[in-house]
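Below: the structure, in structure tokens.
One protein chain is absent from this view; the other protein chains keep their places.
Presenting chain A:
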């Protein structure tokens, strides 16, 4: 009952009355008593169901003390301070409020329902409603008296204050009364209360109706105002005020005309309730804006209502906007867009909530599932993976694969048979391809195996070191690659130790390791790869250096003991070298012969050269025999075709060097026989060996190195045949049978060589490519003359040993060659080329006792 400002308790003494009446007991009214005159049943008591809820029972705060505020406003109390919206102490105002409420009740002025806008900052807090009401109070009266109106910003969202004002039905100026006066009045009024309560209730209802009407009017007004504003597009508050001020009277008239006629009270109620709710919401201005007007409420004539509702909401929004700091309402934003924005915001919030809920549920699920994660760390997993991979990796994946083995063997047989069928004699590079591939595969396998074994050994070392846990990492963590001298090798090359190879010659023979294609000719693989060969040579060089060192340290002959040890070590070294040369050995049959392979590199040839005084004659002879026997395997023989090339190229030059080194180092120095072994017999045997295989001999003799070798033997032999000169000057003749043998041999060789002479000349071979007797041929021949030299020389030496008959046959054979050369010499101008040509020919002719000059003079122009 204090809602209406009534003193709800029985009047007490003055001192008690000073208290806030909120603490006093609510008076007990015996409405339902027997003494009651049952007039209550005649009351139109509806809508009171929620009274308790609405009004509450307990102590009543000042929150909704609109009457108090109005009272204060009425009396223009100093508590009305425009600059301070927050009035904490409202107690002193209550008396004034209550005193004025009576006046309020007495005076109902619909016109005072005009709610002037108030600075909306105050509406932010329900606590401040009172102050707002107070604030509006002056404006309430200002409406009546426009001159009093201090400010009139047209924010009509201050409906709460309006409501308060309306609920109080406005009031004219009334003096605030003290509590005592009120009590006195109450005393008087109490007597009549029971009779008057009915009336008061009726009045209440009337008030409510009027209130609703006024509210509706207010809404209409708001709407019109809204329309006006939108029409006029006014931004300035004062302008709007000025405009509206004079319109108030007009509007009042309009309202009063329209207010009652529009709708009946029954319609007002639901619509009002709809509007009240926005207004209640307004009391909580920061609460949700979105409370759409209730379309169902807008029947028929409710279009206006709907519009009003919308306007209400719109104003509320604006109010909130302003509360949030906007200086003015933005009337440019249309209602529709704002609605859309509100709806959008609402939707987004809902979505956000849903997403959050979903997210939380998901995280909970994951967490429950992942409770036992990370028992195994990533390094544990890597460790296991490594172990498993190491188990999978094997050096030879086909080792235990039966079908792969069978397939490989079948393929091997097929290829081997193909090679034999297609490439009968030469058999060069038959197994080059598959060998290379297999080698590559094997090398990769070895690489992987090395990695795996390295990892395993590391694991084992970690195992071993883990036995003493106390001393682990005592010196800090030393593991890790950074401490190693070299960075991690991207590719690990196999370090094939030649020692192992030397000790496993049989294995070498079986394993296919060499990639050197040019060594492969025939079916059998080479005994060792070129690299291995070089390694062997290196070791032999070490031996020879040791020997030479030993020789320098040769002890005195008197020192028997040391001499014997010295001798012993020397012999050992020599034996090592001899074994290392592999002139004889189990790999005798390989292609090439291991010794031949050894002297293929330049270094090998040079090495042999150093062996001149270390090998025994027997060994040397054996070596020579091997060379001759396997002469076609010699690199200088096999590759001699390059000497036929006119073009100068690095390969050719290299070959020249090799050939020279062969003759010089190997034959002349290394295998230089001591005088005792240098017998006619020896050379005869050697030459015999050379011509043993005629086809081979033919091929060999065409090559320069081969011919040079033959020439060497031949020269030695012929020298010996003619007899040496002894130290005292006597003639040491060769044994007779040897000479005879030699003659036989010579004849045989002669016969063999006769058809070969012409092609023996490199120039012949080379110039065959050019048209004969052409200018180009002549030019090329200038170069090839140098090539021919050795042939002319040998020819000369050979011819010397021949008989006349053989001479004539030689001449016949070589006639064309000689003449051709001379002809070309004639064509040339005087110079070195010409002279060389003539010189070459003279070598031969002089051996026969002829001379080129004879021919040249005889035939000035040698016919073609």
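By our rule, contacts are C-beta pairs under 8 Å (C-beta built on N, C-alpha and C of every residue); 3 or more make two chains touch, one makes a residue touch a chain; residues count from 1.
In this section, contacts and distances are computed from a predicted model.
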Quick one: find the hidden chain's UniProt protein name among "AP-3 complex subunit delta-1", "LSM complex subunit LSM4", "Myotubularin-related protein 9" or "Hemoglobin subunit alpha-D". "LSM complex subunit LSM4"
From the list A:351, A:382 or A:401, pick the residue that touches the absent chain. A:382
Touching the hidden chain in the complete assembly: which of A:348, A:414, A:437 or A:462 does that? A:462
Considering the whole complex, which of A:367, A:472, A:565 or A:774 touches the chain not shown? A:472
Where does chain A touch the missing chain, residue by residue? 371-372, 374-377, 379-380, 382-384, 459, 462-463, 465-466, 469, 472-473, 476-477, 479-480
